[in-house]
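Submitted below is the structure of interest, expressed as structure tokens.
The complex is shown incomplete by one protein chain, all other protein chains being positioned as in the whole.
After this line comes subunit A, so read on.
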């Protein structure tokens, strides 16, 4: 394998690993703020218990996100120097603003949020919680701006082969940014909703019926039930936007080889790139035309539009885009049914009395948001190939001239580290949940007891 494909696998592995943790922290920050505000308003200890448990998950996820994020920032230079040389005038300021407005804010106030509870006034601690949530969201904003610009670039001109900004307004508010940003924020909300519901359901199954667990189960289920219809709607808008700017991606998602009318909605097929057709296709007649063009005979662009006269293929590989899109949509509908059924049952019988199969279902779906997010990410990012910046530069033009064995060796090391860390991460969260369900303190540290009860809000110890 050559440097290009190895570098792509390495970057794909890095970003796949990285995106898991921001997906958790973006929304979990706001959920923590919600717990904190509920505690401030009601003084009910259960909200502080919820905060103290989930803030640990937040800290762990944050650390995983930080270390893999640093890796990403170096990979631009070590593996893709062409990217910055060609579009650095645009990508650079966006990345710089991310570091300056988001990274430092998160990092500094996370310290205060975790370890400062007993050193600052309560409102400062609430403010720190808000600033951390705000910082993670700002970070998302800048990264999505850059990513969207790479999909739908505008507001620049090429001079001597280098992109120069002409309008920062157009660069930031590029056509796909609002859809992509909302889609990502909702994806984070759903991921966190299912993680919270899943872990809480697991604790219920272990016989832990604490007030805080009941409350977090309710929060998780209702959050999921509320967000999923919005996400499905948003996904549809995003699809229409993609159809307008990147029709080849939609053609690959739909498995549509020919530009034509009366296009069926393909539910299942095996796309065959050699024969340029689908095998074993099962579809709903006229479905795709109806969804994309709102007319039964609407003409939908096909992949044949993106094959040059000399046979050069300028559309993405079909099968990975086709399948990852179906995985994302499939999980989305599973989320819809389970969360609505869950919300209905909680309203009728209370969070304490959910039927066991439903608790098992929520537990099984704990990390479903991760899979949907990754599948969505692959749909959009593989769907952009062979372009790195649509119409401006291809992925091949950006790759570094480093020897393939060097990339291979680091790739293997990354994969080993990442696999080990994912196992450790899920293992530790489950361990913390089990420990908390047994009523043991979450820390191994011995605390000197002064007076009778543990105060409602104490500071964590660093590394706790």
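Quick note on the criterion: a residue touches a chain if its C-beta (ideal position, glycine included) is under 8 Å from a C-beta of that chain, and two chains touch if they have at least 3 such contacts; residues count from 1.
As a convention for this text, contacts and distances are computed from a predicted model.
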Among "Cytochrome bd-I ubiquinol oxidase subunit 2 apoprotein", "Cysteine synthase", "Thiolase domain-containing protein" or "Multiple sugar transport system permease protein", the UniProt name of the subunit that does not appear here: "Cytochrome bd-I ubiquinol oxidase subunit 2 apoprotein"
Among A:11, A:30, A:54 or A:109, residue touching the chain not depicted: A:109
Contacting the left-out chain in the complete assembly, out of A:5, A:99, A:158 or A:284: A:99
Contact with the hidden chain (one of A:6, A:27, A:52 or A:90): A:90
For subunit A, the residues touching the chain missing from this view: 56, 59-60, 62-64, 66-71, 73-74, 76-78, 81-82, 84-85, 88-93, 95-97, 99-101, 103-105, 107-112, 114-116, 118-120, 162, 164-165, 168, 400-402, 406, 410, 413, 417, 421, 424, 427-428, 431-432, 442-445, 447-448, 450-451, 455, 458-459, 461-464
